[in-house]
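Excluded from the complex is one protein chain; the other protein chains are retained at their positions.
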Amino acid sequence: MSAAAVARDTGARLAAADAAGLNATLYWSQELLDAEARRVEALPADSSLHGMPIALKDNIVTTDAPTTCASRILAGYVSPYEATAVTRLRGAGAMVAAKANMDEFAMGSSTEHSAFGRVVHPLDPSRVPGGSSGGSAALVAAGVVPAALGSETGGSVRQPASFCGVVGVKPSYGRVSRFGLVAFGSSLDCISVFGRTVDDAARVLAAMSGHDPLDRTTLDRPSMRRPEPRRDLRGLRIGLPREYFPADLHPGVAAGMERARRATRELGAELVDVSLPHSAFAVPTYYIVAPAEAAANLARYDGVRYGPRRIGAAGGIQALYQATRGEGFGPEVQRRILIGTYVLSAGYYDAYYRKAQRVRKLIADDFRRAFTGGVDLLLTPTTPTPAFRAGEKTGDPVAMYLADVFVCAISLAGLPALSLPVGRSEGLPVGAQLIGPFFEDEAMLAAAAALERALGADAEVR
Amino acid sequence: MSIGRDDVLHVARLAELAVRDEDLPRLVDQLNRIVDYVAQLDRLPAEAAADPQAGESDPDDPFLPGPAQVTLRDDVPGPVPLARPPAEFAPEFAEGFFLVPRHGAMEDL
Partner (left out) sequence: MAWETVIGLEVHVQLRTRTKMFCGCRTTFGDPPNTHVCPTCLGLPGALPLPNAEAVRLAARGALALGCTVHEISVFARKNYFYPDLPKGYQISQFDQPLATRGRVAFESPERGRIEAGITRLHLEEDAGKLLHDRFPGKTAVDLNRAGTPLAEIVSEPDIRSPAEARAYLTTLRQVLVYAGVSDCSMEQGSLRVDANISIRPPGETALGTKTEVKNLNSFANVERALEAERTRQIGLAETGGRIAQVTLLFDAGAGEVRELRSKEESHDYRYFPDPDLPPLVLAPGWIAEQQAALPELPEARRARLEADYGIPAYDALVLTGEMDLANYFESVVAAGVEAKMAANWVMGDVMSSFNETGGFPVGAPRLAALVTLVRDGVVSHQAARRIYAELAQHPDQDPRAAADRLGLVQVRDQGALSAWVDEVLTAHPGEVARYRSGEAKLMGFFVGQVMKRSQGKADPKGVQPVLHERLSRR
């Protein structure tokens, strides 16, 4: 199929998704798709992603479409430069198909916190697709695109991948350049990938990974290659951290995990019990570290140099700041800025930020000890429940934060992890999480491919 | 620790966020809920936070998810180019300058 034909088909699917009320995109146009197809047709036909349409979460900057982060404070903003990851994907033959809806500035776990309306779960309109990369997840789950970029700060790709029944891969921190990813929590942020299959996600990840001189937190190590899928898991020791299998785990998730565990054993892996005691503190640690970094990262939205400006009744520069930011940021973003400002402010730094930094190290040390102790990979549920109902958690910020209880620790530790569909519970997808040692993304993906083939995603588990 | 009205107004001022009076009580509640929640880190004993396993390493040495040290750039001109000049994205721009409401040369904010 020619790139031009793919572009036309993709446009038709995007239009259908819009018509179905998914609200998964913030921008797309047939003109842009057609221009992408023309550009791609000039590239060598054997480029690794030749003609693959990809959606981008709307916090990844491009020069030919707006980048709003689903926020009024960036309404209409078109970046004058392009993210490194996008440049690399385009160079590999991918076509940018759409900018995907998201929780505002990637803050949320349900994609209900978009200034431009919530994203609807493709399988059940009453439910959320997860978040914050819910638009990207929904587009892949609905079959609109084979792969999409999301971003992770504390599970924002793995959690919606699990809710939507697609593959979601978060690479090791420092694997993919953050240059052009709008910053939320800089020490946590990772551009991450959704794919229909492990291989789709792995190909995209391989094409955009590698050291970038424009991001000093990328590692100067050889780029990731598309992993050779394993046929079995013989010789692998896979750890089951007991803290990730609480007694009150949702029965559907528990059944899904049982299925994953059985498949893993049948593929020849040895399953071992491990402990990650400090993971219990991951969510509170995350909700100090990430807002603190976010409060500083979001200070640049001040209405001075770009983005819409509000003048404020009192006049003067301070009224401009407060009106621009007060009206431009939604409630969840404002809450996090306030918390982040609070935990760094005079008198509270030691009690919150410094303490959280120490606990973060303890959390990371737990993983390091597990992996140096002879475990090759870890297997856990991705989420405590399948997709919840829209509105179910919007009244209580902490209840929403707990949707990330199994994914947060990995982000704090900077490790590679993915969510793989393992079946359905009452029609809703359930995901299992595989976690690898730092920079062992390829080995993790190779094992996931074997598990993927053994499982088949659509089986009802309960 | 609990957050009061004045704390919220103080941090809102530091963060340059206008908070409407009618939103304040709800915000105080929600921030308290979050602060109470993250305060569970206090349940970790101080010794645990100092990590006996780490031996000689300072508990305040940060955990670094990426490279252990920064790499430096050569002092050679060559910025990432702008596809569009500031005039095209600035909210108010004249004669090469970004403009904001006047505040005196000798005023603090």
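Order of writing sets the labels: A and B. Residues in every chain begin at 1.
The definition used in the following text is that contacts are C-beta pairs under 8 Å (C-beta built on N, C-alpha and C of every residue); 3 or more make two chains touch, one makes a residue touch a chain.
Computed from a prediction, not measured in an experiment: that's the story for all the values here.
S.K.: Have a look at A:Ser114, A:Ser187 or A:Thr383 and name the one touching the chain we're not showing.
M.R.: Answer from the full complex: A:Ser187 touches the omitted chain.
S.K.: Give the residue, chosen from A:Asp302, A:Glu332 or A:Asp376, that touches the chain omitted from the document.
M.R.: The missing chain is touched by A:Asp302.
S.K.: For the chain left out of this view, which of A:Thr10, A:Thr25, A:Ser79 or A:Thr264 touches it?
M.R.: From the options A:Thr10, A:Thr25, A:Ser79 or A:Thr264, the contact with the absent chain belongs to A:Ser79.
S.K.: Under the stated touch rule, tell me which residues of subunit B contact the chain that is not displayed.
M.R.: 10, 13-14, 16, 62, 64, 66-70, 72-82, 86, 92, 94-109
S.K.: Against the chain that's been left off, what residues of subunit A make contact? List them.
M.R.: 59-61, 67, 69, 74, 77, 79-81, 83, 178-183, 185-187, 213-217, 292-293, 295-296, 298-300, 302, 304-306, 317, 321, 341, 344-346, 349, 353
Going forward, only the chains that are shown with their structure count from here on.
S.K.: Distance-wise, how many Å sit between the C-alpha centres of subunit A and subunit B, to the nearest whole number?
M.R.: One centre to the other, that is 22 Å.
S.K.: What part of subunit A is in contact with subunit B in the complex they form?
M.R.: By the definition above, subunit A touches subunit B via 63, 77-78, 80-82, 173-174, 187-188, 213-214, 216-220, 278, 281, 284-285, 287-288, 295, 299, 302-309, 311-312, 315-323, 325-327, 329, 334-335, 337-339, 341-343, 345, 348, 351-352, 354-362, 364-365, 369, 396-398, 401, 412-414.
S.K.: In the complex of these two chains, what residues of subunit B are touching subunit A?
M.R.: 1, 3, 7-8, 10-12, 14-20, 27, 30-31, 33-35, 37-42, 44, 48-51, 53-54, 59-67, 70-71, 73, 80-86, 88-92, 98, 100-101, 103, 109
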